[in-house]
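Note that one protein chain of the assembly has been removed; the remaining protein chains are unaltered in position.
Chain naming follows the written order as A, B, C, D and E, and within any one chain the residues start at number 1.
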Amino acid sequence: MMQWKIQPVIDGLQQARHDWREQQHRIKEFGGRELPSKEVLKSILDSLCGILFPMRLGPSDLRQETEDYYIAYTLDHVLTELYNQVKLTLKYEKKREYNRNNAHSREPLEHPIYDQQDTLAKIIVQDFANTLPDIRRLLDADVSAAYQGDPAAHSVDEVLLCYPGILAIIHHRIAHQLYASVPLLSRVISEIAHSATGIDIHPGAKIGSGFFIDHGTGVVIGETCVIGQRVRIYQAVTLGAKRFEVDEQGSLKKDYARHPIVEDDVVIYAGATILGRITIGQGSTIGGNVWLTHSVPAGSSVSQPPSQSYIKTEV
Amino acid sequence: MMQWKIQPVIDGLQQARHDWREQQHRIKEFGGRELPSKEVLKSILDSLCGILFPMRLGPSDLRQETEDYYIAYTLDHVLTELYNQVKLTLKYEKKREYNRNNAHSREPLEHPIYDQQDTLAKIIVQDFANTLPDIRRLLDADVSAAYQGDPAAHSVDEVLLCYPGILAIIHHRIAHQLYASVPLLSRVISEIAHSATGIDIHPGAKIGSGFFIDHGTGVVIGETCVIGQRVRIYQAVTLGAKRFEVDEQGSLKKDYARHPIVEDDVVIYAGATILGRITIGQGSTIGGNVWLTHSVPAGSSVSQPPSQSYIKTEV
Amino acid sequence: MMQWKIQPVIDGLQQARHDWREQQHRIKEFGGRELPSKEVLKSILDSLCGILFPMRLGPSDLRQETEDYYIAYTLDHVLTELYNQVKLTLKYEKKREYNRNNAHSREPLEHPIYDQQDTLAKIIVQDFANTLPDIRRLLDADVSAAYQGDPAAHSVDEVLLCYPGILAIIHHRIAHQLYASVPLLSRVISEIAHSATGIDIHPGAKIGSGFFIDHGTGVVIGETCVIGQRVRIYQAVTLGAKRFEVDEQGSLKKDYARHPIVEDDVVIYAGATILGRITIGQGSTIGGNVWLTHSVPAGSSVSQPPSQSYIKTEV
Amino acid sequence: MMQWKIQPVIDGLQQARHDWREQQHRIKEFGGRELPSKEVLKSILDSLCGILFPMRLGPSDLRQETEDYYIAYTLDHVLTELYNQVKLTLKYEKKREYNRNNAHSREPLEHPIYDQQDTLAKIIVQDFANTLPDIRRLLDADVSAAYQGDPAAHSVDEVLLCYPGILAIIHHRIAHQLYASVPLLSRVISEIAHSATGIDIHPGAKIGSGFFIDHGTGVVIGETCVIGQRVRIYQAVTLGAKRFEVDEQGSLKKDYARHPIVEDDVVIYAGATILGRITIGQGSTIGGNVWLTHSVPAGSSVSQPPSQSYIKTEV
Amino acid sequence: MMQWKIQPVIDGLQQARHDWREQQHRIKEFGGRELPSKEVLKSILDSLCGILFPMRLGPSDLRQETEDYYIAYTLDHVLTELYNQVKLTLKYEKKREYNRNNAHSREPLEHPIYDQQDTLAKIIVQDFANTLPDIRRLLDADVSAAYQGDPAAHSVDEVLLCYPGILAIIHHRIAHQLYASVPLLSRVISEIAHSATGIDIHPGAKIGSGFFIDHGTGVVIGETCVIGQRVRIYQAVTLGAKRFEVDEQGSLKKDYARHPIVEDDVVIYAGATILGRITIGQGSTIGGNVWLTHSVPAGSSVSQPPSQSYIKTEV
Partner (left out) sequence: MMQWKIQPVIDGLQQARHDWREQQHRIKEFGGRELPSKEVLKSILDSLCGILFPMRLGPSDLRQETEDYYIAYTLDHVLTELYNQVKLTLKYEKKREYNRNNAHSREPLEHPIYDQQDTLAKIIVQDFANTLPDIRRLLDADVSAAYQGDPAAHSVDEVLLCYPGILAIIHHRIAHQLYASVPLLSRVISEIAHSATGIDIHPGAKIGSGFFIDHGTGVVIGETCVIGQRVRIYQAVTLGAKRFEVDEQGSLKKDYARHPIVEDDVVIYAGATILGRITIGQGSTIGGNVWLTHSVPAGSSVSQPPSQSYIKTEV
């Protein structure tokens, strides 16, 4: 058993935290941590996957005869779990706003009042629950698109079990539904999918039906993207912002449209980088590794210049 | 404790499932879920890693003197676990075929007969077990290739412990062995590796000995690839299909050769995209970010055109 | 319950291990496995994250009033855990050296003497502990850089909770601190981050303050990279080696400077590949998908040639 | 890492097992272990407790509105789990009988045929399921009896949550239902309750409604006991056999009535020992620590002779 | 996968619950389950054991230098956990009272108002925390008594690690402290100890310092017992009620003094049964298996009559 000199480390960390909080105007923060939990949200998402696709992603001993029982019991449970996470997130936002408003106060602070958060959370969760059947129908179209769009897919079941693109879009359609009301929580959901699949879809992105991402590692879809129906994209495609606007204080402007619009039936091949609020016209094909920062009309085909090859005279 | 209005959600989900099953001609499906389990296969793969490399990936208190005991006990156990997963997969295929054949029947169906699945599963698993020594020898060559091919590698042990490319190729060589008989199961194995490493190797790909993937995130190797000996590839390399052929009904043709052939001693640098049933001749070097859709002869060197640089007049 | 024919498999695996060990001059290895454990290091890193950011990454019921208690207790515990892993790693290095020195001996070997490893491990861990406050300050600057550099970031809390780039840099700054003394252990730490985020930073890389990686999947930063202050890079950027030097025996030379130097205030966009011991001058901007193998002066802007687009006459 | 001399131990254990199996005529046993699992049965019993008393022993977030969903889903699952354990038990009995019949054979044996076990198991489990409502009603009467019979009980909920006697009787009523068809399995269930509560009720015992055991530690109720309605017993009461009959070979006779009959409305106080096939007449009271080996008529009161007390002249 | 006929079982269980609830006047119960959780309380008690005896029952890597850090962090956490359980219990009592008051109402009910429960719970938990140092001192005296009273005890550490009597008295002193305010919760705590040790001490019992129970299995100490200082008792001792008084309605009277008073320095040997509101005078010795229902003066010695022995003429 070792004996460590830890007091200077504790003091040093305390000072570092103090400096940071002063810089962030948080010195007077009180109370506990009101933040959504990644572990709890992971388990919520696992349950929602089972609710949406009970015979494929639900418990292994489920039978079709008892699907509805399973769904009813699990749904009731998972909505309550989600409700708790939504409440935490709403309280976090409330406390953050409150801390910001009182940053320069010298008085000891009261705790912010949380009276509306419970009611609001209840509404958010019930609204979310109501959209689950529509989410399932959207995802069915996504599964069909994957099956029909990949020669390597032998069944829709294989798509549901093995395709990271499907896992990502299930998480996205759930996160997107929650984005307007609890953006921080929806970001945690999208990062759960990102970590598992390498596919990074911002929950703010609007994505039409029949969407298919193949392989997917390295795909990035930005916050203000608008994607039409039956779009297909491959690994390492970026739909990003080109440059960031700054306001008069020199700070980044936030929340303005800065990512591409991709119209219906577009295909974007691996490694293409598409930046800025441009429009990829309907039915266009964007080739692999393309670098694109301007709009292209419907029916365009974009490819990168051919690479040079020659016979090596020495290895 | 909240009280949710869940009945409309349950009904909506039920209707969505009903519509999907009708569309998929599955309305009369019966029985439970016959599908391989990702969690069980993860644990099987962990055990197989320990069996193949007992002193590096086996239990931490193992000693060389008791290696064989550990292997014998674990192998017997893990083959039985695998056998159960193989049986599930074979029954799934059988049921799927049966459902397809009876899609338009109006009669209540009997359960499909599963009489040969047990025997077949036994043969598949015993055959798989018999190849484990050869798989170990192939993997030894892969480890050597990584150690010799990366200046940052300080020992073969570091390669086994830290290189995602090695984890991916262990999973691939196991999955490939099972691909002919239980393709769905082998796809689940390859996705386990994909999620952990960002390296997506289809279990159908044929890969020679001494194969090394460095860093690896974003690598995609398609189903019908054929890769020779001593090939080395870097992160974000795609060996994919160029375009998909359709049959007379307009459906995608499946299972035809559509991915590259990479001959012995080829090196492919980061981000290169190589598409279609083309051949990269022996000893060729493919540069980073190259986009290549035609064959190149042995000893070729392919590079992308230089990027343009200039001094910014304003930042 | 099946009965498997496993004896030939066991024998075959034994022979394969024997051949490998002979080839690696390890035939006389003795004792157990002295190797750091990925699972234990994962749990150590989780605790260190909590120690560095108690109210954001620590236990969910922590309050600001009891932060220091939590840190003190956890720190004492985690340093002892780390100490055990450092000892294992030092013994591994010692045994490896010993095996190498005695590879051709015909005599039965004594166990190598481990007398200095405990003392050395204690020094390494105490030194590491002492740097934690500085690591926290560096990470605060990284968090600020992310918040200020991404229009999609709504708070520094969101950055800490959701940005894989932050997770990667926390792991890196810890791993880098341990790199000089226990390189194998620090490599395991970097692979933990790589598997979770798709960001592969070699623990040897030197990285200045205010570093921000956005999205991050596919980023590779090599062992001898030197990165200045306030650098920002995007997904799929490679800072790699161009070619590998060989010594007179034809083996790869190891441990020489072969990766880029990136000066202060450089921005590198998605998919850029920068190879070799070149210098990217201060304040330069490297465009997406660029392929760069030569130095550029301060204030440079590098972009790839435009992709070709045309209207498809047929789809 | 120590190195142990284990080969002689292994050999010694092997020889000991060999000798035992020879003595037990088991030398030719084959196949795996067909035995019910204590861990699985524990989890089955937990689920059955939840099914029987959903709002008291079910999941903590259950609401009355979703009770039936929870029960339906859990019941379907738990019956399948139980079915697997019943099958194992039936196969064990079959194999045991087969081994016994072939104990003196010199030929290598075929595996015994298990063809009827599956069908039989299905019938047993469905029959068991059908009795669950009656078991619940019996248990309700037991709970009422406990509440009415103990001045320390403040609510029926306290009885369900805190009384080991209730836990024991829940397990007993379930085990008793299974005793006729799978006695070994029912014995495992009764031992689960015994270990948790110190109350040892043989699953063969017949126990009427409104049964209450207070405190309970050390209670033993033998296999052939018959207990009437509204009986109340206290800790350390034994209802056992007086002596064991032997057959002509000098072996113990098994399965004959050898334990007491306790008629309706009897109360037996702590530590009383009642042995043999005697009858305790209706409404009798048996005092604490009594030793009773003969029948007593209805309305009897039995007490032990008074203890002697005197003032100690020295301590 | 079997298919069970579960609908009749579900309906039967529903009807049984309905009948029970009607009989219990609970038909209109609403909301979720407000009940303390045995699992959570187990973990709370484990933490409290660590807080009270950090170097013996705390985490295995604790050192004396960091005891207070551990205690502070753990205490803050465990009080919050306990607070949640206390709140549940108070709400349960409130709801129970409310249901009782509205048992005959025909109107749909509002949810009972829980406004004071939070404040009350906070007071209860803070009061409990304040007594922990006194509880520790009491327990130290208990440990000393065990060490001095048992020739088999070789150290006070052995007493803390191995004596079930100590585990039981730790749980009791905690449960007793909570008994006046949350009796149901304290009963769950006492049952946790009863199940682990076979020692059943009602949380209402008043027990002086220096109390020692040896072996302990089967000990029962009733709700209204009063036990003096330095009392020692052995396994299977009962301190119970002799008979139960009934009120005019024929229901059991509850909450009146009905268990023995045991004065200072009394020793009670194994199996003694002492019943009723009698007094065992100071310094008395009660022999094994004694049955005692009347008071004895100070300095008494009570023993049971000698057993009869003779030489068996036949076995």
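By definition in this document, a residue touches a chain if its C-beta (ideal position, glycine included) is under 8 Å from a C-beta of that chain, and two chains touch if they have at least 3 such contacts.
Worth saying up front: this structure is predicted, and the values here are computed from it rather than measured.
When the full complex is taken into account, the listed residue touching the unshown chain is E:122, out of E:122, E:242, E:277 or E:294. Set against the missing chain, the residues D:43, D:116 or D:301 yield one that touches it, D:301.
Of the listed residues E:196, E:226 or E:252, the one in contact with the hidden chain in the full complex is E:196.
Touching the omitted chain from chain B are residues 59, 61, 63, 65-66, 68-70, 72-74, 76-77, 80. For chain C, the residues in touch with the chain missing from this view are 1, 3, 6, 61, 63, 65-66.
By the touch rule set out above, chain D reaches the unshown chain at residues 1-2, 4-6, 8-10, 12-17, 19-20, 24, 29-33, 35-38, 92, 96, 183-184, 187-188, 190-191, 194-195, 198, 200, 202, 204, 217-220, 222-223, 236, 238, 240-241, 244-245, 251-256, 258, 271, 273, 275, 283-285, 287, 289-292, 296-297, 299-305.
Throughout what follows, only the chains that are shown with their structure count from here on.
In this structure, the chain pairs B-D and C-E differ in their number of contacting C-beta pairs, and the larger number is found at C-E. Mean C-alpha position of chain A lies 50 Å from that of chain E. Separation between the centroids of chain A and chain B, computed from CA atoms only, is 26 Å.
Looking at chain A, one finds that residues 1, 6, 61, 63, 65-66, 72, 76, 80, 198, 217-218, 236, 271, 287, 289, 303-305 touch two or more other chains.
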